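Encoded as structure tokens, here's the structure I'll be asking about.
A single protein chain has been omitted; all remaining protein chains appear in their positions.
Chain IDs A, B and C follow the sequence of writing; residue 1 opens each chain.
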Amino acid sequence: MSIEHRDDTGDRFGMWLFLYTEVILFSGLFILYAMALAKFPQQYAEASHKLNIYFGSINTIVLLTSSLTIALAVSAIQMGRVKHCLNLCWVTVALAILFLVNKYFEWSAEISHGIYPGSEQLAEMGEGVTSFFNLYYFTAGLHGLHVLIGASLIGVVAVLTAKGKVTSDRYTLLENSALYWHLVDLVWIFLFPLYYLIL
Amino acid sequence: MNLPTNPTAQAVDNVLIYIFGFSLLLLLGITVATIYLVIKYRRSKYPEPTSETHGSLWLEALWTLLPTLIVLTMFWYGWSNYLGLRNVPEGAMEVQATARMWSWQFEYPDGRKTSKLFVPVGQPVKVTMTSVDVLHNFFVPAFRIKRDTLPGIETYVWFQATEPGSYDIFCAEYCGTGHSAMITSVEALPPEEYATWAQPQQPSDEPRGLIVLQEQGCTGCHSLDGSDGIGPSLYQLSGQQRKLMADGQTKELTIDADYLRRAIRHPEAEIVEGYDPVMPAYDSDTLSEEDLQAVIDYLLGKVKKAEKAPLDARKLLEDSGCLGCHSEDGSEVIGPTFKGLGNREVVIERDGKEEKIKIDRDYLVRAIKQPKADMVKGYPPIMPAGDYLTDEEIDAIVDHLLKQ
Amino acid sequence: MTEHKHEPVPYRTFIQIWLALLVLTGVTIAVSRVNLGALNVWVALAVASVKSSLVIFYFMHLRQESRLFKICLLVMLVILAIFIGMTFIDVLYR
Partner (left out) sequence: MSETTTYTGFWQESPRPGILGWLLTTDHKRIGILYLGSLISMFIVGACLGLAIRLELIAPGRTIMDAQTYNATFTVHGVIMIFMFLIPSIPAAFGNLLLPIHIGARDVSFPKLNLLSWYCYIIGAVLAVASIFGGGGAPDTGWTFYVPFSTQTSTNVSLAAFAAFMLGFSSILTGINFVTTVHRLRCEGMTWGRLPLFIWTLYATAWIQVLATPMIGITLVLIILERTFGAGLFDAARGGDPILYQHLFWIYSHPAVYIMILPGMGVISEVIPTFARKPLFGYWAMALSSLAIAFAGSLVWAHHMYASGMSDLAILVFSFLTFIVAIPSAIKVFNWVSTLYKGSIELAPPMLYALAFIFNFAIGGLGGLALGAAASDIHLHDTYFVVGHFHYVMFGGGGFALFAAMHYWLPKFTGRMYNHKVAVIGWALLFVGFNITYMAMQAVGIQGMPRRYYDYVPEFTTLNQVSTVGSWVMALGLIIMFANLWRGMRSGRPIGLNPWGAATLEWSIPSPPPLENFGEEDPVVTRGPYEFKGVVADEY
């Protein structure tokens, strides 16, 4: 009945607005981080050394690469290379899973050392260290949740692409999922140096 | 008038008057203008508008600039007077305040502790505050001062009482069930009286345990007279049975010294049935071993109250304001006279029914504690309840009245 | 409404950006091993900002979007800076 209304730019614009809300959401945690860092610079450096920089760096590379693959996927669909696009999407999902697996090992190692929010051991290490790890777990946890959501989203879009619902003519869905995925990457770009690299 | 002006109250009042004054003018201006325009340009008189103007840059600029100037003066005046609330004068007496759910404790430089804040008139007082549980707020309306107390962080206020008297201290930061009951007072005493009060205390005639209960704020949650509060009453505990919740199970025991010790040091371990686990734990830093023993002895009734100097009932009647409404010479003021009270009969209204009774001790106690329960016929229900009097004081007063 | 579609970005551009991002990651890690005191955090943030600009402008196609998108991003960043910056006014001077 209603005439099909289509506004790809509007859809992208809406997605950008949504990404802003995500940025602000994370910024709450970054505010807490910034204030605590100003208060306990020494203890933060000390706590940061307890994190495993190898896990962090590998995950950074994984995420950057996944960002590349999903960006390529958008170019691919624009050029009508559906097969390419599908492969790139699935690679992205695989990288996301790799990221989470990595995270899983990293966290299990830390938790087995008795470092987790509310633990006794943490409390003994001093207020600055406690605060660092509290924020680390909550920020990385929230980010991990976003990785999960983003990967599922891309998975769904890949299926739709395979079914021909996403084409070189209408690919906003893929484009918006890619935007979301890039945001996940952006958050990590800040999270990584702030938590793993404070000296 | 040469009433001494209270420095903090003055600083705030100046700003209040300035802002409220301006606000009133603006409000009046806007309201009058609106009503005038609405009446003048009513549709019955002007079926069509007489102007089509879309605006005026001049006016727009005017009423951007004017409010800007007005609010900037308000801001500056508010800020500069605020500094007066923050800058503590030299030579202020220092008091340490600790807030807890739902009582205050004040510690003076000489280590003495009270639950009301005693200060000398005329001297600035700096109160450094902290909290042991959640946020509270130290608010003295009469001095216009207010500041949150935070767990683990120190804050301060200062004030200077310029008139002797008792000034309410409210808790102005929401802190749970007892928030509105977290009331105490600043007792401003003339310097001489304060000096006597602050003298190194003679061995007090109150049992040590009772003093500790009051100092630590236990009485904020526990009554000592059997009435129910946030926690169970501490009245005649010895030998009572208790149902307790521990580790999710209920158990029953008879109150003894061991149990009381646990209930105070580790209240979260066993919870008396029907109460919330809100009682803070008192470790040996807060409550020393001797004090704890004294409390336990007191609670179990092992100490006898030292014989006290008899209370001066006549003075009590005067201090408590009773004589403002009741006469001693038979004249009718606001309430019935005290003359001949001891052997009088009165007609009272109870639950809407009239009854004639002979005055006795029970009736008088009730009349003071719950004046609204039995109303003497022909008088308005305006007598405040005497809950600011202790039981001993009421006893003394009743004795005195019966002798009239 | 004028329908505005982007030209596809060639694969090569994206790969170049990706390489740049990897290099920058190496740079922050390397810099973080040198003790610069308080400067360390600022350098880390500066590099992260460069990296995120690359992601935003290229991966996220902001370069190809209209001015509206860019203004809005700026608005968001200003607000974000206000939120963080003004909280410092309290915490640093308490």
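Throughout what follows, a contact is a pair of C-beta atoms (placed from the backbone, for glycine too) under 8 Å apart; a residue touches a chain by one contact, two chains touch by 3 or more.
Quick caveat, the model's predicted, so the values are computed rather than measured.
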| item | value |
| --- | --- |
| Contacts of the hidden chain among displayed chains | A, B, C |
| Which residue of B:Asn6, B:Gln105 or B:Asn137 touches the chain not shown here | B:Asn137 |
| Contact with the hidden chain (one of A:Leu25, A:Val101 or A:Val156) | A:Leu25 |
| Chain A residues touching the omitted chain (full complex) | 1-3, 5, 7, 9-11, 13-14, 17-18, 20-29, 31-32, 35-36, 39-40, 43, 117-118, 123, 126-132, 134-135, 137-138, 142 |
| Touching residues on chain B - with respect to the absent chain | 11-12, 14-16, 19-20, 23, 26-27, 30-31, 33-34, 37-38, 41-43, 46-56, 59-60, 63-64, 67-68, 71-72, 74-75, 77-79, 81-86, 133-135, 137, 139, 141-142, 144-148, 150-153, 155, 168, 170-181, 183, 276-277, 384 |
| Contacts of chain C with the absent chain, listed as residue ranges | 1, 68, 75-76, 79, 82-83, 86-87, 89-94 |
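As a working rule, only the chains that are shown with their structure count from here on.
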| item | value |
| --- | --- |
| Intercentroid distance (Cα basis), chain C paired with chain B, Å | 55 |
| In chain B, residues with contacts to at least two other chains | none |
| For chain C, residues that touch 2 or more chains besides their own | none |
| Complex interface listing, chain C residues touching chain A | 1, 3-11, 14-15, 17-18, 21-22, 25, 28-29, 32-36, 38, 40-41, 44-45, 47-48, 51-52, 55-56, 58-61, 65-66, 68-69, 72-73, 76, 79-80, 83-84, 87-88, 91-92 |
| Sites on chain A touched by chain C in the complex | 6-9, 12-13, 16-17, 20, 23-24, 27, 30-31, 34-35, 37-39, 41, 53, 57, 60-61, 64-65, 67-68, 71-72, 74-75, 78-79, 175, 178-179, 182, 185-186, 189-190, 192-194, 197-199 |
